[in-house]
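Step one of this worksheet: look at the structure below.
Part of the complex only, each chain left as placed.
Read from first to last, the chains carry the letters A, B and C; within each, the first residue is number 1.
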Amino acid sequence: MKEIVVSMQHISKDFSGVKVLKDLSFNIYKGRVMALVGENGAGKSTLMKILTGVYLKTQGEIFLDNESVNFSDTSASQSKGIAIIHQELNLVKDLSIGENIFLGREPVSKGKRIMWNKLHKDAGYWLDKLGLKENPRELVKNISVGKQQLVEIAKALSIDAKVIIMDEPTGALTPAETDKLFDVISDLKKSGKSIVYISHRLHEIFEICDDVTVLRDGELIGEESIENLDEDKIIEMMVGRKLSEQYPRIETEQGEEILKVDNLSNEFVKDVSFSLKKGETLGVAGLMGSERTELMRSIYGIYPAKGSVYLNGEKIKINSPQDSLRHGIAYVTEDRKANGIITEMNVRENITLSSLELFKGTLGFMNKGKEEISSNEYIEKMSIKTSGTKQMLRFLSGGNQQKVSIAKSLMTNPKILILDEPTRGVDVGAKKEIYDLINKFKSEGMSIIMVSSDIPEVLGISDRIMVMHEGRVSGFLNSEEATQEIIMTLAVGKDVI
Amino acid sequence: MNYLKRILKNKPLIVLIVASVVIALLNPRFLTWSNIVTVLRQTSINAVIATGMTFAILIGGIDLSVGSVLGLCGAVAATMVSSGMNVVLAVLIALLLGTFIGYLNGSLITTGGLQPFIATLGTVTLLRGAILVFTQGRPISTGKTPASEYFSEIGTGFIGPIPIPVYIMVLVFIVAYYILNHTRIGRYIYATGSNEEATMYSGIKTARVKRFVYAVSGMMAALAGILLTARLGSAQPTSGAGYELDAIAAVVLGGTSMVGGIGTIGGTAIGALIIGVLNNALNLMKVSSYYQDVAKGIVILIAVLLDRKQKSSR
Amino acid sequence: ANTQDQPETEKPAENQEPAEEAKTIGLAISTLNNPFFVDLEAGAKAKAEELGATLVTLDSQDDSATEISNVEDLINQGVDLILINPTDSDAVKSSVEAANKAGIPVITLDRSANGGEVVSHIASDNVAGGKLAGEYIVELLGGKGNVVELEGVPGASAARERGEGFNAAIAESDIVVVAKQTANFDRAEGLTVMENILQAQPEIDAIFAHNDEMALGALEAIKASGREIIVVGFDATDDAKAAVESGEMAATVEQLPKEIGSLGVDTAIKLLNGESVEKSIPVALQLVKK
């Protein structure tokens, strides 16, 4: 018999008049892992934020151990034993790992003095448990995003809550770390804790979850035990229709070599050389911290680097993103919020930001009519879900923000498109749409570099795969010969052949 | 109907209208044509500075040096005019000087990597010293030459029933509105203020955008200095001291966010008018000097409280 | 209660610089942003050059705390005598006492000190000046009419004292102060405030401004309004004197700042040469009119 710990009843939520959650109910059971799935913008994070007191619900009731509760802020939910790992990293970068883990719960002596040694020792315990080898006194800003994610998890675990909510905890984790996390989750389950697990990676759901709740457009579609479900079934519930094959890689005629990177070196990467053909999709795999992002940013002109870059056989010099775009190399960043989109600007302004010279009008005026038409074209072409060109980006769901970010790069009409983690945090439906887009660009003769931590995705989409390890290229693989195992071997720095 | 709604949502405008109605009821002279003209003319200097300040605040910066730029450029203009130099040339040189100082501010911030507050604070100290050295602590009269007569028209003249500084103010507003809303650089200013990194990743040289913005701010301060000097017929060594605060107040009263990325020139115009009306009314109603600051502080706080951004709804 | 036992330190100057050598005189001046004080300093400087003494001027920027810091620095520099032009009579007390403690004689200029030992005070009286201006306005208006008073920085001593003298002078007459507003000693503010007052007051016969800067600003406003109003200022700056000369301003009170500075240095040298000096040296006030 399942024992209900948390029951959310008839929850509704408006954001300035827009209904985001519509009279939905949600249960969390003792000692079980509840998966919460749904497309981008379905309302998963919002629902959990209501449970933890970040947002105030518009309607409905929440019961914790059959008692009606109403949390006005995070400290209230925390004190009742509910912890949450937010989807977006929420760490204080200028503080140490240990300070972050115990922020708000620092151990103090009788004299109200913080006991630093105890704090860091306790922090070390949780880091060990998650297999994170970092000094708890290290500042968070000095560790990689993946490690930061683990710190975030350690923080939630250390609260010793009875309900732990994990909103896409594995987005930045390697398979090994993910496995470690799953071990921890099993332990938690055994000790009677309850977990809500939100993820767009459905295989994970089948690995660790006991029950599944599916949301669509803020409505409850259903709650089922995992035994009664399979992947296709879940997808169907999520998107309301069947999806065809997930990785629809297409073969295209590959042309001449268009890009050649020769011995690129800087503080991040060492002697990186590779080439790219017209119409080719190059997948870039590697563990976190393998400096794939840094490599792409170095090519894009964010970081200075030694070495040469050839475009169509001609040596080019790229000192800034501006140079790069002028040469037809566009980059879609991995960190949308930080440097991909401008949340306070609308869809149109975001899409055209890199290509405003296309809309020169008379007398130095911008031709806003033309701008409007063009952005609408892209909204349609990429099926961006928005109420219009004037919608502020912060009101778009993650997947749609991602599409806007890609649209912005596309509008510059690039010959080479670099996509860094293009599907991170994007739902299955939108993922598929992005893959379709990649294929479409490819068939139009564009060359694509796709950095991704999702190995099945790399395998599914790429024509060729480059694997990186600690700033160096550790090998190239053809799509035929590549397997998950070979990629992992190269990624940890071992030679395959 | 729709217009009415938009007006009702525009809190600064409502503050201005309500304040004006109340003042007019208390003192009928407030709404006489000559007083309206007076208020507009008095507002013009702060409005011009505030326009430049709007640019600076929109990119998430601030320009504390405007008062001292005003002082220096005013003094330089006065010196040139009194020496009989061609007025147009003198004005251009003064504007260029202001633009140049603004550009240097921008370079301190971009190339130098300084935070705008501290960079322009340093400039203030330096320029105030420079003004003292330049003026030797004395006012500089524009003199009584034909050139100076011509120059003084800029500050005191009328075209029809409206003073020239008012035309200049309106022109400045229009050009600024045009730049911010209908040109690329305007878009880049908003983008830089909202998310500098994303703007940079989009292939825009944000450093260049910033230098442009501070140059504009410097130029506007210089223009205000010219207006003030022309109006007074002389430049004081202390001219412009504290003007940055009035300008910032106008910008913020107009609804521009000090975090950057959000704000309009129309708002700034209203903000400057609120301050102008307030100063005028306090004098008209003979509020004792001791109480003027109290009244001003309260009005400013109430106005910004009314217009505060709704805390992101939770 | 003398707990302020400054540690034993070098007694300033005397042993290092024999009496025959050039004397160093410190001048802590309230501000150098204002032509009046610039003139005062210029007078002192000219006299020092004439007498072969060195003058070190420090600007208190109208701030009492800066003033005491400056005086302390002058003491540490080992000047022979300090001329203080106080920012405020009360607040200067501790500065004077600090100099006393270090054995350095103090002469006050323009404003007096309400404490400490001052060898000599050289000034023309602000209250008397205000009175002079008031009396002249009473005379011009024949004892009745509407006047406007433009006040200096609220709380500044010059503003207080000049206002006090002026109001005392008109108290007996039928003159009414119809508006009394601050323009912070600033010309631009003098202009705007006067513009506003002109809007509010249909009848103004005269205006008294606590300094010439405001008077000149007000003058611009009056000129633009086309009205006829008597303007009396204070300080007799060059600009103001020119305006009086041309008949635009009725009068300005001259305190002879150069004279004050010059007399200050003169008295200082006399004192240092062992001559005796007067405790209080008044400097004539005069009304500059056409």
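Keep this in mind: a residue touches a chain if its C-beta (ideal position, glycine included) is under 8 Å from a C-beta of that chain, and two chains touch if they have at least 3 such contacts.
Every value quoted in this text rests on a predicted model; they were computed, and no experiment measured them.
Written as a formula over the displayed labels, the whole complex reads A x1, B x2, C x1.
To be clear about the criterion, only the chains that are shown with their structure count from here on.
Chain-to-chain contact here is organised linearly: an open path runs through the chains from one end to the other. With centres taken as mean CA coordinates, the chain nearest to the overall protein centre is B.
Remark: chain B and chain C have CA centroids separated by 33 Å (rounded to whole angstrom). Chain geometry summary: the mean Cα position of chain A and that of chain B are 44 Å apart.
Averaged Cα coordinates give chain A a centre that lies 70 Å from the centre of chain C. Counting partners per residue, chain B has no residue that reaches two or more other chains. Residues of chain A in contact with two or more other chains: none.
Across the complex, chain B is touched by residues 15-16, 54-56, 300, 302, 320-322, 324-325, 331, 333, 338-345, 349, 353-354, 356-357, 364-366, 368, 408, 412 of chain A. By the touch criterion given at the top, residues 27, 29, 32, 34-35, 38, 41-42, 45, 132, 136-139, 141, 156, 228, 231-234, 236-239, 279-280, 283-286, 288-290, 292 of chain B touch chain C in their complex. Those residues of chain C lying in contact with chain B across their complex are 32-35, 37-38, 151, 154, 179-182, 186-188, 191-193, 195-197, 199-200, 213, 216-217, 220, 224, 237-239, 242.
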